[in-house]
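Note that this complex is displayed minus one protein chain, with the remaining chains in position.
Labels run A and B following the written order; every chain starts at residue 1.
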Amino acid sequence: MNSATALQIFFSSLNLGSIYAALGLGLFVVYSVTRVLNLAQGEFIMLGGMLTVNFYQVGIPLFVSIVMAIALTILAGLVLYRFFFYPARRSSGATKVFLTLSFAFIVDGIALRVWGWEFRSLPAFFNTQSFQLWGATIFGQTPWVTGITFLMVTGLFLFFGRTIWGKALRACANEPLGARLVGISIERMTLFAFSLAAGLGAAVGALITPLTMTSYSIGLPLTAKGLLAAFVGGITRAEGVVLGGFVYGMIEAVTAGTVPGGYHNVIAPLILAIIFVARRRGLLATSQEG
Amino acid sequence: MFANTKVIKDIIPPKIASAKLHNLALVLFATVMMTIPFGASPYPLTVMVDVGLYSIISMGLILFMGLAGQISLGHAAFFGCGAYISGILTTEYHIAPWLALFLAALITGSIAALIGRLIFRLHGLILAGVTLALNLVFFYLVSSLVDVTGGTMGMMNIPPLSWGQFTSQNLLFNYYLVWIVVILLLVFSLNLADSRAGRALRALNIHAGGSEYAAQVLGVNVTRYKVWVFVLSAVYASLAGSIYAHYTRIIEPNSFMVQSSAMLALMVITGGRSSPWGALLGAGLIVGLRQILRELIPALVGELSGAYELIAYGIILALMLLFLPGGLISLGRRAVPKRESSQDED
Partner (left out) sequence: MKTNLASLKIAMTSRKKHKKYASGTSLLEVKNVSKTFGVLTVLKNVSFSAQEGNILVIIGPNGAGKSTLLKLTSGLLPLEEGEIWFKQQRLNGLAPHYIASLGITQLFQDIQLFLNMSVIENVMVGCHLSSKTDFVSSGLRLGWAKADEKMIFKRAMSQLSLVGLKDKAFSSPISLSWGQQKLVGLARALATSADLLLLDEPYSGLLGDEIEWLNQLILGLRRQGMTIIIIEHLTDILMGIADQVIVLDHGEKIAEGTPAKIKSNKIVIDAYLGDESSKMDG
């Protein structure tokens, strides 16, 4: 393997890694507050992309489209919370997970009805040309994806680790009674978590559309991958999720670059699953949780 | 009483129906199903075959999800395993279809045993995520192995099952094959549910009020039971898959994707997780709904019903979970009063 290919793989790792990290963080945000897996996280990403395409194709400027798409997706997140999650707040975790699944179904159905089943794309945000960097070919969009998701990931990371709000969010799942006693409203925190996850997902969706195209059905497979990445790193901690995302990105990039055919989609999840099972609780989770 | 009490809204009450009622219901059911074909036109029969196939998988899933309280969002993969293994054995290795059916179940069961041993320390929601991912892996695997499976184009010309002069090209043959299997598995499942093994499985159902700790100190080998019920549910799915492959003679990866797994979960939840009868109810209802939509939507709105089906499934799933978590089956039982429980679940 020559250095150009290696470099290509490296950049690809960064790219995929930050996408999966962002995906995982969206899942983490909801999980850390509610201890529930939001199976509709992929749908937020889908909505981000599809809505942006929709607005853009009607003539609205690209960045305005993105903002509108994010806003609408956040609205969808609110709907998920208010009409699916909140009524079931006293039910078991499994019920809540399936409710997010039902939301995913509905959103997919609406998306299919409104936009059809074709794949859609967007032009790259600034430079539409691919460019050369130290011998590796990079699409114009890629640095944006990597850069912005990286920023989001770092921001969230700091948010959860350092700020009061972040800690309050985590307290809601770890210690609901204690959280209430100090005046934290769990309902409001959950609402915030869903909005954050939705906004984050939408932003990622808009970013990756120029790279990977989007359609109504990308939701569930993305969620599955995001879950795997999050588990491997340890879904109980933000660092774990980010690490898991990058590990997944790296494995996928490496296998995509070295193994022919579409097998990277098989091998990467398998390797991850094996790591997860062997490690049992994720690479960074504490011994009590997992 | 303790600090972490929660009202569990969706506790499923114990099944205290009498054996006699069940036997009567079974006999009645069997009689009805066997006599339906006389005087029925082909279209409803085709639908009934679908209902039957889904019922088989759902019954297995109910043993796993309903009885033992685990979550699987990837069972379509086992359905696919049965289908593809049957297909490969018959087209590549020219093994007789009936033998292939049996071997496929064996192989699928073994794969499930392997996976089961590895993932059974995982609990509830994490299990859900991993099964989802495994379904994905299956899909990509099958799509990639183009030489063996035909890739995304699918596998064709799978030989039909035959019995004397009847083959699975024959609708009636299929109908009876599927429904006889359904009835046999129904009896098996009902027996299992009300036995020592069934009680052990129910004891593991944390979400419905069971307790793994209590089960363990009473001597129940939790891991072994979890793995076994996983394997059993995989075998059910594999049987359905093989029958499906020999019936439609063409299979492609998309039928075994995550959406199908989700639909299976939908059937289980709609019909009722706590009894194998729920599988039949759920499968019947969802397939029925699907057919109605396929008739109605083009007539009313002039479009294909795919999107509306998805929306309908989502709405029904949500309604069931919010208002009738025990599924339709629970309508036939006394309502459980809301009650504080000191169980910590999840």
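Going forward, a residue touches a chain if its C-beta (ideal position, glycine included) is under 8 Å from a C-beta of that chain, and two chains touch if they have at least 3 such contacts.
No experiment lies behind these values; they were computed from the predicted model shown.
The omitted chain makes contact with just one of the residues B:197, B:289 or B:324: B:197. From the set B:220, B:312 or B:328, the residue in touch with the chain omitted from the display is B:220, counting the whole complex.
Only one residue from B:152, B:167, B:211 or B:291 touches the chain missing from this view: B:211. Interface residues of chain B with the unshown chain, by the touch rule above, are 1-2, 11-14, 16, 188-189, 191-192, 195-200, 202-203, 205, 208-211, 213-222, 228-229, 232, 274, 336-337, 339, 341-343.
The working rule: only the chains that are shown with their structure count from here on.
For this pair, chain A with chain B, the centres built from the Cα atoms lie 30 Å apart.
On chain B, the positions that touch chain A within their shared complex are 3-4, 6-10, 71, 73, 118-119, 121-122, 124-126, 128-130, 132-137, 140-141, 143-144, 146, 207, 258-259, 262, 265, 269, 303, 306-318, 321-322, 325, 345-346.
Touching chain B in their complex are the following residues of chain A: 35-37, 39, 84, 87-88, 90-95, 97-99, 101-110, 112-113, 177, 217, 220-221, 223-225, 227-228, 230-231, 235, 261-263, 265-266, 269-270, 272-273, 276-277, 280, 290.
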